[in-house]
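The complex appears here without one of its protein chains, the remainder shown in place.
Order as written gives the chain letters A and B; numbering starts at 1 within each chain.
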Amino acid sequence: MLLFLKILKAGIVTEPLAPGEPDVIEVAREVETKARRLLGRAVAIREVDAGSCNGCEIEITGLTGPVYDSERFGIHFVASPRHADLLLVTGPVTRNMEIPLLKTYEATPDPKIVVAVGDCARTCGVFRGSYAVVGSVDAVIPVDVFVSGCPPEPTDILRGILTALDRLPKRKRRRDGT
Amino acid sequence: MAPELLLLSVAGYTAGALAALAFRGMVGRALVAAGALGGSLATLALGAWCLATGATLVFAAPWLPLTGFALRADSLSAFFLIVVGLAAAAASLYGFGYSAHYDGRYSLRLLGAMFNVLLLSLTVQVLADNALTFLVTWEVMSLSAYFLVLTEHDQPGTVRAANWYLGVTHAGFAALIAAFLVLAAGDMTGSFAAMRSVGLTPGTRNLVFLLALVGFGTKAGVIPLHVWLPMAHPVAPSHVSAVLSGVVIKMGVYGLMRVTLDLLGGGPAWWGGIVLGLGAVSALLGVLYALMEHDLKRLLAYHSVENMGIILLGVGAGLMFQSYGLPALATLGFIAGLYHTLNHACFKGLLFLGAGSVQYATKTRNMEDLGGLIKRMPRTAACFLVGAAAISALPPLNGFASEWLVFQTLMGGALVPRPEVAIGMPIAVAMLALSSGLAVACFVKAFGITFLALPRSTDAARAREVPASMQVGMLLLVGMCVALGVTPFLVVPALSRALAGLGRIPVTPIGFSLHLPFSVAGVTGEMSPLLLAVGLALLGVLTAIVLRLLADRRLRVGDTWGCGRIGQTPRMEYTATAFAEPLRRVFAELYRPTEDLSIDFHPKSKYFVRSIAYRSEVQPWFERLLYTPVLSALRGAAARVRQVQAGSLHLYLAYLTIALLVLLVVARWSR
Partner (left out) sequence: MTADLMMAAAQGLLALFLAPGVVGLVRWLKARLQNRRGAPPWQPYRELRKLFQKEVVVSRHASWLFHLAPFVVFASTLAVAVIVPVLAVPLLVDRIGDLLVVVYLLLLGTFFLALAGLDPGSAFGGMGASREVTVAALAEPTLAVAIFALARSAGSTNLGEIAARTTADPLSAVSPGHLLAFAALFIVMLAETGRLPVDNPATHLELTMIHEAMVLEYSGRYLALIEWAAALKFLVFFILLGNLFVPWGLARALTLEAVMTAVGVFAVKVVVLAVAVAVLETRVAKLRLFRVPELLSASFVLALLAVTSSFLLR
């Protein structure tokens, strides 16, 4: 009973999506319009940790919580890449994770989108040049959008995903005047 | 017509048996199969003819020494002739191809001859009209089955299995002799008609019932007299196992119905109650033990125990309702039991033939070494799938039709206003439902581990599809499974004709229509498997068409998703033991599994493991608590009696003198 009273008292705590810095998100390849239209309203994400320190993972976990609530945009996380449309890749790709990352990409059915999260995914971050690292994510699989940051804010990750789907709420930005 | 068909079937079997002794090699096998097939088709025709036209066949040969041989075909016999003929026909066809791999290793002559003798004895068994004929053919049936079980005599466990079978079957035979002696009041050559009219005291009737229950129960394999079944059926050649599981154990049901329902004319409610209880326990325990097996044929043998339990549920319910004065419901119960008898002969025969095909192709029965056979033996896999779906009582196949009838019968128990029935029926329903659900689990395991995924051994990888004769035998039974499933409106009236007049049950006509309506007072249920089958097929095809038109058509072949691992080996698949593990844990109180885990570490470091062997065995409760004590008591008693034979000649002479003196005294006094 106490649980439900607490739920009622707290109310909806989801925050509207903040505009954020534009150059955090880099569009590497244009996603096909057909794919964008298909996946725009319902996208399943499979998160792949290609050797990250888990800093990005903690931010990504926050996405499904009440504050950032990715589900309101039709985003949900799935366990199997066969069910997924979008691969969310973190970490510099380590040697051990190179083939698994490739296999995950092959297991995902078309059309698919890849969003690389974090500085490590883009430039290998602090692990650059290490013997255990193969390269950035786009050395292994084709990436559509990069989200920079170490780790990036959950809002930036969300905006990166929405940019890939071309579903960023543009009207809100105009109202804010930015 | 009927006598000609009987002569034809006897001639067929005899020809087959003689051909087995006279010819060798492929000619011999072909003639054996032809003889058996001809005989079984004639048997089938005879049964169908008698059931359809109501003709009775009478044959008596009192001049035959010692037997007072007499045959009579009434409607119940006719039904069981159909069961015999059907299963035997499929098994004979299959046997032609299957026995090829015995050529040169084991005696094909004994196999062919005994197979035909077994089929002949089964045909004559259901026609027997006096006690002596019945018992003699019973013994011939048991002995020929014994020789057949011993075919692969050098395999480990075969001789032991055959000995257990012989011992238990003869213990049952002793009970049967006693039962018939009491029932016939000493006149063993008097016909069954005479036995029906003999008035016996209730005490004597109870005694006959109990003796018959024990005797026929050992043949039927009801708990706790089932121990020989999972030993003997797996080691026999597969077409023989199909006949053993499909027909021979049904003779227990035939005998029980003949003695209890026909000759004794029904009895008090506790008779039905005991049969019902034994049926429910057999159904549940049979499937629980089947779940833990990874020997494919042993699993099927335990399922035979389960299905015999379901048949006895129907028969027991029928007996009980008859004693409570509900003849329509009683007829329903017997119909359900007989329908399941026929269905079980079909799908169990099919499954054993399928398992035999697997054994033929891969040389092993162990599921843990199989896998991937659906791609290498596609037709066998499809046939086995139909059999698995049928035994799991999935609509619209035949297993569902008869289980539905058993459920409806048990639910009719709501009409009996007695508290023990009111508590007992829901529990029986629950046990039946649980055994049915567990059967689904078991056959997902059996089919899935054996046929799907990757082969777990090189033998399985090298398997090839079996010869045509074996496939045709299986396909025949597949057709019957489907046909019997969608046409209960044809089968049920035929069965009610089979029961006409037995045990003073009035003939209740059941209407012919596309569905299976009942109006048994108080409980109504309707269903139509035919329309269901049509509906399911239609919906499936419609979905496929709509999908083809509207959805994306791309298909790509890739690796199995394994979290990105590199490569896939059969060792990464689920094993049969692992599949049954949740159920092993749930029923751990029953199984009390012993676990044996041995890990072989790398000599330099305990972090590297070279191999792990895991072994888990369930407690054989019945052997430990029932058979071992009884057998050791017997051995102890025998050891004590053996002291009489001390070996001393003087002692034997003393025995002779004493015996002579005693006889002289007795002869003097009785003058």
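Here is the rule we use: contacts are C-beta pairs under 8 Å (C-beta built on N, C-alpha and C of every residue); 3 or more make two chains touch, one makes a residue touch a chain.
Predicted model, so just to flag it, every value in this text is computed and none were measured.
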item: Among B:Ala60, B:Ala269, B:Ala433 or B:Leu626, the residue in touch with the chain that has been omitted; value: B:Ala433
item: Touching residues on chain A - with respect to the absent chain; value: 3-4, 7, 10-14, 38-39, 41-44, 65-67, 69, 71-74, 76-80, 82-83, 85, 107-111
item: Touching residues on chain B - with respect to the absent chain; value: 371-372, 374-375, 385, 389, 392-395, 400, 404, 407-408, 411, 414, 419, 422-423, 425-427, 429-434, 436-438, 440-441, 443-445, 447-449, 452-454, 515, 517, 522-528, 531-532, 535-536, 539-540, 543-544, 547, 550-552, 554-562, 568, 570, 572-574, 578-583, 585-586
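Heads up, the rule we're going with is that only the chains that are shown with their structure count from here on.
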item: Centroid spacing, where centroids are CA-atom means, of chain A and chain B in whole angstrom; value: 60
item: Touching residues (chain side chain B, partner chain A) in the complex; value: 554, 556, 558-559, 561, 563-566
item: Parts of chain A lying in touch with chain B, wherever the complex brings them together; value: 80-82, 97, 99-101, 103-104, 106-107, 109-110
